[in-house]
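Only one protein chain is missing; all other protein chains are in place.
Letters A and B name the chains as they come in the text, with residue numbers starting at 1 for each one.
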Amino acid sequence: MNRESNAFIIFFSTVMVVVVGISLALIAQVTKPNFIKNQRLEKMQNILSSVNIQVSPSEAETAYKKYITGSVVYKMDGTLVEGVDAFEQVDLAKELKKTEDQQYFPLYECVKEDGKYFIIPMRGKGLWDAIWGYVAIKDDAVTIAGAVFDHKGETPGLGAEIAKAPFQEQFPNKKIVDASGTFTGIEVAKAGKHPAGYDHGVDGISGGTITSNGVNDMLMKYLKSFRNYIEKNNVLQPVTQEPKVEELSDDILSSDSTTVIAE
Amino acid sequence: MSIENTTATLAKKEKEALFSAKRRKLITDPLNDNNPVTVQVLGICSALAITVQVKPSLFMFGGVLFVVTMGNVIVSLIRNLIPSRVRIIAQLVIVASLVIIVDLLLKAYAYDMSKQLSVFVGLIITNCIVMGRLEAFAMGNKWWPSLLDGVGNALGYGLILVLVASVREIFGSGTWLGFQVIPQPVYDLGYVNNGLMILPPMALIVVGLIIWIQRAKNTKLIEAN
Partner (left out) sequence: MELVNIFVKSIFVENMIFAYFLGMCSYLAVSKKVKTALGLGTAVIFVLGFTVPINYILENYLLKEGALKWLSPEFASVDLSFLSFLMFIAVVAAFVQLVEMAVEKFSPSLYASLGIFLPLIAVNCSILGGALFMQQRDYPSLAHATVFGLGSGVGWMLAIVFIAAIREKIRYSHIPAPLRGLGIAFILTGLMGIAFMSFMGIKL
C-alpha cells in the first residue's frame, strides 16, 4: 500500500491512537492503586509528625492505626458534621474554595504513650502560594504540644523558614486560651512585640512578614473553630468515634489490587 | 525493501560485530565530542532545575534513558510504516506515551521522587534530545544502532546532569547522594555550606564552567568569534 496516501495516513493514525490509548489506560489502571496508597501514606505520615512520631512510608499505616484513635469533622461554628470521614473525604485545598461557613474542619485524636492529643490540620495562604500545617494540642484542649508547617513556594531564607525547626520549636507549651477562658489563639507577631515567656504568641519571621501573617490568620481560624467545636459539644472528654480507616481500607482491598494494604 | 537490499544488509551485519568500533562510537561520541548538552545545546530545559541534589538527577537520567532508548527503538522498528506527512506527530505521540509511562511508574513506585521532580518529568517530552535523536537517527537506522545511539545520548546527558548535581550538592549541602562527604571537623573549623550553590542560577554557571573546562581540553570545539 502507498504509505503516503490519505487512506493509509488515516489508517495509521487510527491504529496509533487505539494502541497508545489502550496501553496507557492499562498501565494507568495497574499503577493507580499504588499511587493512591502512596498519597494516603504521605498524609498519615504528616499527621503523625505533628505529635513527633516520625515513621517511614512503609510503617505509616500501622503507626497510624496504632496512634490515631478517632476523627471528627465540624464547621467553623463548631457544629459536628455527621457522615463525613475526616481522613478520606476532607481535602483542605478543596475546602478553601468554599465560603467559610460551608467549609469542613477535620480533627484527629491521637493516643500516645504519654497521653492524648488533638491534631488539627490547617491550610492557608502565604505570600505566594499555599501554606499548611498540623498543630497538636494536649488533651486539656488548650496547650499546644507541637506544630509542623510546610509551604509550596515561599521565599527561601525568608518565608520558607516556617518549615524549619527554629520557628516550629516556639510552639510547644503555648496556650490558645487565657486564664479567664477567653480564646486568644496564637499570635504570630514581629520579634520583640511579645514579652519573654508570653503564652499566646510566637515570633514571626523577620523579612517574611506576609508569610508570617498568613500563618497567623491560618492559626487563628483553625484554632478558633477547634475551640468552638470543643465548647459547643462539651468535648472535655475524648472524642468517641471509631476510626474508619479499617473499613475503608477493606474497600480498597476488594477493588482490584491485593497489594494495597498489608493487614 | 528489495531482496538485494536485505541481503546487502545481512552481509553487512555479518561483517559488523555487535559492538564494532563504529558502533562503540555511537555510545562514546555523545559523552564528549558530541555531547548533547555542552556541544549540541539540547535538552537542558528540563534538566537543570533538578540538579540541586544527585539523587533526583539520577532518576531524571533514568527517565530520559528509558524514553530516548525506547523511543529510538520503536521509531526505528516502525520507521518504514510512518507516513512522512504525519511523522512529527507520530514521534510526538510515541515520546509523550513513554513519558506518561515513566510518570505513572514514578508515582506508583517512587512517590517521593515523583514529587520532587514534579513537572520536570512531563517536560522530558520537549527535551530536544529525544525528538532530535528520533528525527535525526532512528528514522534512518536499524533498531540496534538506534538503541546504542539512544543509550549513548542519554549517557552524555546524564553525565553532565550528575556532574552539575555533584558540584552543587557537595558545595551546597556538604553531601553526595545524601551521604556526608565534608567531615564535621571541617565545619568545626568554621566552614559553612555555600548557600548560593542551591539557588537555580548556579546550575547555569556550573554548566558554563564545565563547558569551559571541556573546550580548554578539546580545542576543536571552540567557537569562531
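The rule is short, and it goes like this: a contact is a pair of C-beta atoms (placed from the backbone, for glycine too) under 8 Å apart; a residue touches a chain by one contact, two chains touch by 3 or more.
Because the structure is a prediction, the values reported are computed rather than measured.
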Of B:21, B:119 or B:189, the one touching the omitted chain in the full complex: B:119
Residue ranges of chain A at the interface with the undisplayed chain: 20, 24-25, 27-28, 93, 97, 127-129, 153, 155, 158, 207, 209-210
Positions on chain B where the hidden chain makes contact: 38, 41-49, 88-89, 92-93, 96-97, 99-100, 103-104, 118-119, 122-123, 125-128, 131, 196, 199-205, 207-209, 211-216, 219, 221-223, 225
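Everything below uses one rule, namely that only the chains that are shown with their structure count from here on.
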Euclidean distance of C-alpha centroids - chain A vs chain B, Å: 37
Sites on chain B touched by chain A in the complex: 80-86, 90, 93-94, 97, 100-101, 104-105, 107-109, 111-112, 195, 198-199
Complex contacts: residues of chain A adjacent to chain B: 3-4, 8-9, 12-13, 16-17, 20, 23-24, 27-28, 31-32, 34-35, 38-39, 42, 57, 156-157
